[in-house]
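One protein chain omitted, others in place.
Labels run A, B, C and D following the written order; every chain starts at residue 1.
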Amino acid sequence: RAQPAAVKIGLLQPMSGFLAGDGQLASIGAKVAVEEVNAAGGIKSLGGAPIELIIGDSQSNAEAGAQATETLNDEGVSIITGGFASGISTTATQAAARYDLPFIVDTAVSDAITGRGLSNTFRFGPSFSIATTIALANLQRLNDAAEDKAKTVALVHEDGLFGSGLAGLMQEKLPDMGFEIVEVISHPTPARDMSNVVLRLRSLNPDLIIPSHYYNEFVLFARTLQQQRVKPKGIYAIFGGAASSYRFVNEYPEAAEGVMDCNHWGMPDHPATAKLMQAVKDEGTFYAYNTPTNYALIHVVAQALEKAGSSDRAALTETLKTQDFDPTVMPYGIVKFDETGQNQNALPLNTQVQNGDIKVIYPEDYAQAEPVFPVN
Amino acid sequence: MSARDLFPILPVLLVLAVLPFLGLSGSLLNLLIFMMIVALAAQGWNVLGGYGGLASFGHAAFFGTGAYAAAILQTRYGVNAWAALVAGVVLGSLVGAFIGLLTFRSGLKGSYFALITLAFAEVLRIIANSSEITGGGAGIVVPIDYGFENLQLRDRRFFVLLAVICVGVGLVITRWLDRSKFGAYLIAIRENEDAARALGVNVMNVKLGAITLSAALTALAGVLYTQNFLFLDANVAYGPWISIEALFAAIVGGLGTMFGPLIGAVVLLGAGEITKEFSGGIPGFDLLVFGVILIITVAFAPNGLAGISLKSFRRKTRGHTARSSRDGGADA
Amino acid sequence: MLEIDRLSKRFSGLVAVDDVSLRVEHGSITGLIGPNGAGKTTLFAMSAGFVPVDAGNVRFEGATVTSMPPHERTRLGMVRTFQIVQPFAGLSVRENIAVGAYLRTPDRADALAEAETVGNRLGLGPMLDFAASSLTVAGRKRLELARALATRPRLLLLDEVLAGLNPTEIRDILPVIRSIRDDGVTIFMIEHIMQAVMNLCETVYVLNEGKLIAEGAPAIVCGERPVIEAYLGQGAAARLRAEGGQPHA
Amino acid sequence: MLEVRNVRTGYGETEILRGVNLTVAEGEIVAVLGSNGVGKSTLNMALSGILPLWSGEIEFTGHRIDQRSPAEIVEAGLVQVPEGRKIFPNLTVEENLELGNYRGDRSRRKAMVADVYATFGRLKERRRQYAGTLSGGEQQMLAIGRGMMSAPRLLILDEPSLGLSPLLVEEMFTLIGRLAGEGLTILLVEQNVMQSLEIASRAYILENGEVVVEGAARDLREDARLRQAYLGL
Partner (left out) sequence: MYPIPIIAEALINGLMLGAVYALVAVGLTLIYGVLHIVNFAHGAFLTLSMFGIWLLWEHAGLDPYLSILMLTPIMFGLGYGVQRFIIGPAGHGRDNSILLVTLGISIVIENGLLVVFKSDTRTIATDYGFRVIEIGPLLLSWPRAVGFVATMATAVIVWLILNRTDVGKAIRAVAKEKLGARLVGIDVNHIYAMTFALGSACLAVAAGLLMPVFYVNPQTGGAFVLVAFTIVVLGGMGSVTGALLGGLLIGVVEAASSLFLGDSLGQLGIFVLFILVLLFKPTGLFGARI
């Protein structure tokens, strides 16, 4: 019996350029999923066709992302997943739309990605608005439960799409929740120095610091906080990158201790988590959210192929629009894309670094540990 | 300039115009568009850097202004895309004239000029990144609405055609520089400003004209970028990448030559695509190879790629051990 | 034609030109001589607008041009050449001269034709298509002159354009300069080659340490003691006498 | 001391020197004459190793130097004061002089600078001034002074009188005579033909890239053809 032709799936990730680390982590997760699907006999409704992953390198910039999307299309992929950053995802989904090529965005958070009327575009993870809503709700509960409550907040964010977007939303909502915003500080990426930011914080001494920046800046920030002996009641990051990265936790356990994050995150007790962590370790790097997200996303694609019984693009798009999927390692319950293409059940998790490990603290369904707050 | 002067341009444009209709794949079409956009920006760069000897590191300032103007006018003010194109080019030129006015007045040239243009581009980038109207860090998405009147072409072969026409305009302008008094004055200023001044050249005006023209072409490239990718953020529009690409293409292709920027853009981006094929999936390896190719190209084609083809026509008498003519003497 | 009125220039402590007044008559060839560092080039640079004046006035054909930018003075018809030559190194000799010619015509063909004519007149004919960077020092001096001439000036300020020529070549170029004057161009020249000064100039001014120390017909001026002491030296003075200049002792 | 045999060279593909032969004996002043652009400076650049030879040989104090680098040639004692001065405009007068001694004996540097100042008083006055702001003639003095600083065995002077006032030209010729008297060998390229022939012992005349006349300076001074071609008489 002849093996049916493999179904090609495109994975668009920044494999080079300044986001290459994220691309690497994502591709590790996707590869594990591909192996699993194929080991389990491929896509049964397609006669056991294996799936084949084709990686497109967006080189961490938007044009190259569009160009890589074109190349993936030339290679005849049935669907593309990934994107990672919002700018790249925006141009790439648009390029794919010309060919009615379905595209599921993984972790890019800009609200504008869905809702542009592109029928090929879906988003697996939470958007800004979803994530902030949940993050703030969790924060409220955290604070309510605390005896020594936080009242003043300082926002520290990077000045790109992601940091400024978040800061904007929070400036709107935090006052209604009874917090007083004492300072909003933005900084460029990459930043050479955080001492002036920290100095300002030292003089204001806020109860709570809400940072949102990329990994390197977070590390610099957290280390400088430690050095300057700034000890707020809590550091509550949103998509903070670092507090949900094992690299940070391993390299700077003291600076990391107690930091909280609300971010994409896999379910800790899901069997795949341990496997993915091992796979990442084997590659000599450190685990972060990109791996489980892309792992789950490939599984979702496999399910869609299974349900569609076809590798045809239109059929796949239709299936994605109408059917439900199992998010495997991601805490999304049932994956269901709404009319704009957003996964309705996408959900970030709250984690906290406790005793040198990353523990999920919210929501209770997935929690591994009680939150510690105030930390200091 | 007579019609005959334009003759060498026609076959090139013809080839470029026919190319997209030969059944190219989407990625090749996309590449072609991008090549034309970079070529156009490089043509702009060449006017100032190649002919005028004022190398800038900040052509992003013009590119981004053109790009943002087109995007903002369409999305926020509902301006028609063609009108936005004109406005983008005009605004880009104005930014050029403004920067020129400030820098030439104090006699900045050489690396000072290069770095101050970089600084202007950075200032614009920082401002665009944090102001409301540009969409800040989130950038601007131009809604998809295909149609000729919206300058959004569903069939990209026609977008290639449009871009080729723009490049054609660039070629004509460059040709004009080769054949006109303005061009001769500009080159004279490049070679020796004091001497030009002594011969009655209004150095300030000629330089201003050059930077304005240069900015206009590069801004046009920016508008095309917006219309093709329909997304902009500060790093795309005002980021250093386009300044570098424009400079790269112009120099590799051949400074102060008509076809240099076009050849440079095609070869550089083409080489980039090809090395990607051979990267073996190792991130960075393709660019590493690209860098090596670049160095080798410069080593063996010091006059730029256009220089190779012209070499046989070159005057043999040109000095090899160029004598230094500036000895910083007592003359002011 | 050119009237310089109490012009001064100081460079951080050093007074390069000190209260100098002089006039260049219309249609004349006037010389400016003086020891090295006397301030001659600086005086020219101020006249042509390349160095701002500290004090004093420059008038060209009756109009005050003291603070007019150089290119406008050129347009009015006053052109300088540079002692330290300033060719457009990458351009051919023809193209170099054409830049000058463009001042009076916007047309490329006209400018190139004019360049050829002027080039031939100054003996640059065989070199027209060479890069200017390949010219020898003396060749570049001639190029300076050719370019200036191509602007169709009315007053030429020539800064040592004859330097680097041997006596025969100087003899050959003197008539050319005279013919330029005969075409109606007034000439004001700095020159150390006394053979040329004696032959060409009707009037010379002598500058020393920024100050005017003598003026008049060259034969007379060259006999004045201060000029001999500061500039000529006994040997040159003797030679000039022997060659028939007959300056008084 | 210097032997030039059949030297051919040029720029790009243009041949300028087409087989030049020339010798300079120890302690002589030899003048090289020729009209504008015949290749006198080109010959000098070839001697200094700046311009590679196409063919031919150059021997200096018995050793071939035509394949040596300019630095080695300076070290061997063949030094040139180039046409157009080529001083370092961004260094002070004194630093220019010090660099003249770059390959030389450092212990004598101070004394040599003092020597140059003794010769050119003007330079001493301007010792802290940047060389680029000197007047044309002052720059010329500096160039000669810098050449002297390397304590050369053979000094090539390329149009040293260019741009100098008549008085200084005279002083310069006196200086050349004095230097020769002190045992320095000199190769002199000058447009000031008459005065050169007065102090030179022998002279070569270049035409069309070749030596067309050579002989004792005294004889050449009387040569009618020469007077016609170079002296304008």
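Keep in mind that, in the parts below, a residue touches a chain if its C-beta (ideal position, glycine included) is under 8 Å from a C-beta of that chain, and two chains touch if they have at least 3 such contacts.
In this text, all values refer to a predicted model and were calculated from it rather than measured experimentally.
Considering the entire complex, the omitted chain makes contact with A, B, D. Here the missing chain is touched by one residue of A:8, A:141 or A:202, and it is A:202.
Of the candidate positions A:107, A:138 or A:186, contact with the hidden chain is made by A:186.
Within the whole complex, the absent chain has one touching residue among B:16, B:116 or B:142, and that is B:116.
Remark: the omitted chain is touched by one listed residue; of B:75, B:130 or B:180 this is B:130. Taking the whole complex into account, chain A touches the unshown chain at residues 16-21, 24, 159, 184-188, 190-193, 195-197, 199-200, 202-203, 215-216, 219-220, 223, 226-229, 247, 251-252, 284-285. Remark: the residues of chain B touching the chain excluded from display are 55, 57, 102-103, 105-108, 110-112, 114-116, 118-120, 122-123, 126-127, 129-130, 244, 248, 251-252, 255, 282-288, 290-292, 294-296, 298-299, 302, 323-324, 327-328. Against the chain not shown here, chain D presents residues 48, 50, 69-71, 73-75, 79-80, 82, 85-91, 95-96, 98-100, 102-103, 132, 146, 150.
Everything below uses one rule, namely that only the chains that are shown with their structure count from here on.
With centres computed as the average of Cα coordinates, no chain lies farther from chain D than A.
The geometric centre of chain A is 75 Å away from that of chain D, both derived from CA atoms.
The distance from the centre of chain C to the centre of chain D, with each centre set as the mean of the Cα atoms, comes to 28 Å. The set of chain D residues that touch two or more partner chains comprises 11, 84, 133-136. For chain C, residues touching at least two other chains, in rising order: 41, 83-84, 134. On the chain A side of its complex with chain B, the touching residues are 15-16, 20, 23-24, 55, 57, 61-63, 66-67, 70-71, 73-74, 86-87, 90-91, 94-95, 97-99, 110, 112, 116-118, 159-165, 186, 188. Across the interface of their complex, chain A is touched by residues 25-27, 29-31, 34, 126, 129-130, 136-139, 141, 143-144, 154, 156, 229-231, 233, 235-236, 241, 276, 281, 283-284, 286-287 of chain B.
Within the complex formed with chain C, the residues of chain B that make contact are 179-181, 184-185, 187-188, 191-192, 194-203, 315, 317-319, 322-323, 325, 327, 329-332.
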